[in-house]
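Just one protein chain is left out here, and the rest sit where they should.
Then we have chain A:
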Amino acid sequence: MKYLTYILRNARRNPVRTGLTIASTSICLFLMMILLSFFAMNTEATSSTRIFNRIVTMNANGFAGMLPVSRVRQIAAMEGVVGATPFQWYGGKYHDEVMPFAQFGVDADSVFTILDEYAVPADQLADFKANKDGAIIGRKLATDRNLKVGDPLPLKGDIYPVDLDLTVRGIYNGDTNRDLRMCLFHYEYLDEALKKTTMSGSGGSLATASSQRSGNAGSIFIKCKSADVTTSLCKKIDEEYRNTEFPTRTQTEEAFGLMFAEMLGDLKNTIYWIGAAVVVSLLFVAGNAMAMTMRERTTEVAVLKAIGFTKGLVLFLVLSEAVLVAGLGGAIGSLGCKYFCDFVDVARFSGGFLPFFYIPWNIAILGLAVSLFVGFVSGLIPAFLAANSSVIDGLRKVV
């Protein structure tokens, strides 16, 4: 530690160079944070659902498959189940924006017992339950669109041939790693509208797409009494419907969330490769700066060695300087990015693509570790060269 002052002084000797190195390191790490967080955040948010003991049932063939709404009642009656609600994707347009935010038809009476991490004021919830055309929206969605309780929320059908004239009856709140940009409305409201289109649209033919869509629960969110029963319930539900016309696939909410990450396929690897390329280029940039620094100080290193500094000590001094500079850049880049994302709601600008965005701590710390690694590796060659430089040559050399 007694050399700390010396190292710090050295790092400050060429403030422009140090500044530029720190700047390029921090910018690259800022970027890396954003790329890595995209996946890490989803995984973290998904695994955090484990404590809620929820499972999700969908058609075994995927989202497009049918899941009769009668099953919600059947499943809710099963042993170990606290409650179940349909979660039917609507995907409508809002003022001609295609799929601006997630919209789900749910069972108004039970949805907030099942998604119990969300808080809704009691009077708003009662109001929502009492009004068939009511909707409850997330706090962030309300802020984004400047919506208040009582405002109309018209949605135009994109997947479905019916429009919804909803009114905001409540605003729910929750942790930052939960989706606070959903719009939840009464399942029956959409379903009844869909039944009507069948009759008028095609002369009562039962085989049209729209008739199939009525009575479809989409997926079913189920709250279990305890963590022990989740696995057995998943099995039990799938067994129950195995030989029906619509077999199901039931999994924990965590697995359900991970399924989306799985779908991204090669995109994930591509992003990781880009992250790796950025780190390697940082090695070149930081290594270059350190090498230039040491070249300027050849004489000085020779003097240090002449007055009795050991090889190891010189090595240590140079490496520490490199780690310090890169680490500083890393701290600014990774922690700066973390606080930036905590402060500014980045997800708002993604046009419905991301419901929330934050930098998980483990990624911020990983970023810091990467920068220290970059500092260490980039300092290795200059440090070795300095440690092994000849005192005589160094003293003779004119820079």
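Quick notes
Criterion: a residue touches a chain if its C-beta (ideal position, glycine included) is under 8 Å from a C-beta of that chain, and two chains touch if they have at least 3 such contacts; residues count from 1.
By definition in this document, contacts and distances are computed from a predicted model.
You can't see one chain of this complex, but its UniProt record names it "Macrolide export ATP-binding/permease protein MacB", from the set "Electron transfer flavoprotein subunit alpha", "Macrolide export ATP-binding/permease protein MacB", "Hydrogenase (NiFe) small subunit HydA" or "Phosphoribosylformylglycinamidine synthase subunit PurQ".
Among A:47, A:61 or A:113, only A:61 touches the chain that is left out of the view. Screening A:267, A:306 or A:365 against the full complex identifies A:267 as the residue touching the chain left out.
Between the chain not shown and the residues A:161, A:174 or A:215, the one that touches is A:161. Mapped onto chain A, the interface with the missing chain covers residues 16-17, 20-21, 23-24, 27-28, 30-31, 34-35, 59-65, 91, 93, 98-99, 156-159, 161, 201-202, 205, 207-210, 212, 245, 247, 259-260, 262-267, 269-270, 273-274, 277-278, 280-282, 284-285, 287-289, 291-292, 296, 350-351, 353, 398-399.
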